[in-house]
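For this view, one protein chain was removed and the others were kept in their places.
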Amino acid sequence: MSGFEIVFSGRPIPVRPGQTIGAALHAAGIRSWRTTRINGRPRGLFCGIGVCFDCLLTVNGEPNVRACLTVARPGDEVTTS
Amino acid sequence: MPDVVVIGAGVVGAACAYYAARAGLSVTVVDQGAVAGGTTGAGEGNVLVSDKEPGPELDLASLSAGLWSDLAAEVGGFEYEPKGGLVVAETPEVLTALTGLAAKQESSGVRAEVVTPEEYEPNIARGLAGGVYYPQDAQVQPMLAAARLLHASGAQIRTGVRVTGFTRSGDRITGVRTDEGDLPAGAVVNAAGTWAGDIAALAGLPLPVLPRRGFILVTEPLPEPLIHHKVYTAAYVTNVASEDEGLETSAVVEGTPSGPVLIGASRERVGYDRTVSYPVLARLAEQAVALFPALATRKVIRAYCGFRPYCPDHLPVIGPDPRAPGLYHATGHEGAGIGLAPATGLLISRVVTGYSGQPGRPIKSGANGRSGPAESGGQLDLDLFPFRPERFT
């Protein structure tokens, strides 16, 4: 399978098949996609294995999905959580 | 030697320490664990008048609700929210019972309004028969409340110290024995929550305080509030007073200032068993979703349990123990200990300083020969008789 794209806040992001959403965003130079609820601090990947919950985002309308665990599928619409 | 030793640094012990110190007494608080490490650390923090039938407990609750509001101003720092409670009825029959109760409560001074639930809670399920809104219901963060009251009391706090017995002179209690030595005191207050029966037993006194387990579910923090008041189904009212050993659950849902929604409440008599009962958690989830359908996709991130200290007649134990002069009890508040703590603490400080426990009687010189400050003198017309410790024997 060759590469495909997902959409992050309107912007197309290339994905190598099998990559997680977090990895694809990171590779595209997007390293934060969420702001914290108290101090408004930017957050992205931290633990990389699903334990820190820093990397939460919304995928196809489902909020609070862990970007580091969720494998990207063609056409996924991703927004900040 | 302190005037008073309080056993237990939960919210009840903290309130006892606070009001005793305010009455001019010197206070030491001992706890085998940490501040708020007992049931207080597992409580939701509702301060309710709505769930009580007219009677002594409602009188205590009304007094306490006002005191919490005062304490929020005097001490503060414990997320006091006078947000009001909404009790909803699923069926017309339950609504009739609920409005009937509300009418009786109103004649005891409680404010209550029959309302359309969705006007108060836009996200609540449609098709409910109706509801009653109680503006006096409030919420506090119980752990912070206990810690702040203890801090404000200026009492000496000795955590990690376990009470192992009493020192006596004849029948009279003259202090406590601990694993770190004896602590003589003018008066000893047993505010050991669920363990208060064990403490009483150390003095050879029967006091039937038993644990009633409750689970709480905590959701992910919600960015915008979905739930504005404390909301519960009227079934709660019948469950609280139930004699049933088995599991009872009713939906009790509320938002918190820090974002998560707290979901209760289950009641089971299973001793001190901490094993998580997933069927119970599932029932709590189901009932919460039935009440607030928008919660369905929200995630639960935590669950915990605690043990409510209850007495067979579901009334707390507050007052001097005639079987052991010098010993006072402040326990058995079951699912309302946070709400009832300030009134309990105030009453205890009164009896320690000489209030007879019966309205209309003058305050006489107490164990320590002192009386309370003027602002808390005389006006308190609350009868302690229903809460007397010796009522079970």
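Each chain carries a letter (A and B) given by its place in the written order, and its residues are counted from 1.
Please note the rule applied: a residue touches a chain if its C-beta (ideal position, glycine included) is under 8 Å from a C-beta of that chain, and two chains touch if they have at least 3 such contacts.
Here, contacts and distances are computed from a predicted model.
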Name under which UniProt lists the unshown chain, selected from "Oxidase", "Deferrochelatase", "Manganese/zinc/iron transport system ATP-binding protein" or "Septum site-determining protein MinD": "Oxidase"
Touching the absent chain when the full complex is considered, from B:138, B:163, B:209 or B:295: B:295
Which residue of A:6, A:45 or A:78 touches the chain not shown here: A:45
Contact set of chain A toward the excluded chain (per top definition): 1, 16-20, 22-24, 26-27, 31-32, 36-39, 41-54, 56, 64, 68-69, 71
Residues of chain B in contact with the chain not shown: 9, 34-37, 41, 143-144, 147-148, 150-151, 157, 159-160, 217-221, 258, 260, 263, 275-276, 278-279, 281-282, 285-286, 288-289, 295-304
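Following the convention adopted for this analysis, only the chains that are shown with their structure count from here on.
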Rounded Å distance between chain A and chain B, as computed from the means of their C-alpha atoms: 45
Chain B residues touching chain A - in the complex, by the definition given at the top: 220-221, 223, 259, 297, 299
For the chain A and chain B complex, residues of the former touching the latter: 37, 62-64
